[in-house]
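Not every chain is included here, but those present sit where they belong.
Per-chain numbering from 1; labels A, B and C assigned in written order.
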Amino acid sequence: MSILHTVNKSPFEKSSVGSCLAHALEGSSILFYEDAVYAVLKGASIEPLVAGFDGVKLYALGADLKARGITDDKMIDGIEIVDYAGFVDLSAEHDKVQAWV
Amino acid sequence: MKFSIQVNEGPYQHQATDSAYQFTKAALEKGHEIFRVFFYHDGVNNGTKLTTPPQDDRNIVNRWSELAEKHDLDMVVCVAAAQRRGIVDEGEMQRNGKDAENIAPGFRISGLGQLIEAAVQADRLVVFGD
Amino acid sequence: MSEDIKKFMYVNRRAPHGTIYAWESLEVVLIGAAFDQDVSVAFFDDGVYQLLKNQDTSDIETKNFSPTYAALGDYDVTKLYVEQESLEERGLTIDDLMDLKWEDEDEDWAEKDSIRVVSRAELSSVLDQQDVIFSF
């Protein structure tokens, strides 16, 4: 069994990113989209939390990164960028989707 | 694969409905089936035909209506949530003694059981909210 | 309709009253109870506040739905997971929560606790075992 976790709120505004990271089990994946893409900015105070995450694959939605001016060079390493089709693929590949709204 | 979509927020205030629309469109383009889009909480406000957004902005409601027409989508607005927020079709207008209805094309008002059924029937439920 | 029974999880991470999510989530759980699925409900993060005793909304003049949680047992919704870490962070214990019960017909209607306090690790594992996760 495996979960695709989706998070859409800024880690500095709401606790959902933190809670999602605390509950994600090995083998699950996390997709940051909407305002949650701010979680992948390099040099932010929460970088150690996000970057130090083992066993969980991290994704970010490209359209939301672009909307917010987050270019590739500003992103924490190891996070894969997907488009909406990729979001659909991830939803299909995992057994279920948990939305951290 | 068969998807059901749940939308918890209304148009413009939150990106949730934009993301839900883009996801739904992408899923259809990849050949997946959308069993149902269920609008709950303020999400019911996506179903009003009375919006007139600025010319240089997207028309969220029309976009849903057009997607529904093109792909024969089942778009359901929760009746209990709609009553609280003022989304009304012909039947609701009669029942509740209102003098107008405001439901947009392609949306229908029905009960919460439709959300449960959507989750039972689909392979995946994907939720978009605040 | 499929005859399969799915494992349904309703996730509650929001406080009651400040927004309607908790109440409209509970409405889904009640309606869903008619569908014969294998239902669990999780309360963590601010969701644990939903179960606090002595809620009385008369002065804010909104609907007080908190007594409805006590009816969940009658709807055969008997697995309410509450996260220990969420309680602790908020200075709460199980004694601060409503005493929710259900009656087990297989054991001569013995009264049993609906609330199961679990660790974060246990809750994560329960979430992992579901077929469908509802969020509001």
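As a convention for this text, a contact is a pair of C-beta atoms (placed from the backbone, for glycine too) under 8 Å apart; a residue touches a chain by one contact, two chains touch by 3 or more.
Predicted model, so just to flag it, every value in this text is computed and none were measured.
Across the entire structure, the chain copy numbers work out to A x2, B x2, C x2.
Definition applied: only the chains that are shown with their structure count from here on.
Between the chain pairs A-C and A-B, more C-beta pairs are in contact across A-B. Counting partner chains per residue, chain C shows two or more touched chains at residues 132-133, 135-136.
In chain B, the residues touching two or more other chains are 8, 125, 127, 129. On the chain A side of its complex with chain B, the touching residues are 6, 8-9, 33-35, 63, 83-85, 87-89, 91-92, 96-97, 99, 101.
Note for the complex: chain B touches chain A at residues 1, 3, 8, 15-16, 19, 22-23, 25-27, 29-30, 32, 123-130.
Residues 1-2, 4, 6, 8, 20-21, 24, 27-28, 31-32, 34-35, 37, 132-136 of chain C are the ones that touch chain B when the two sit in their complex.
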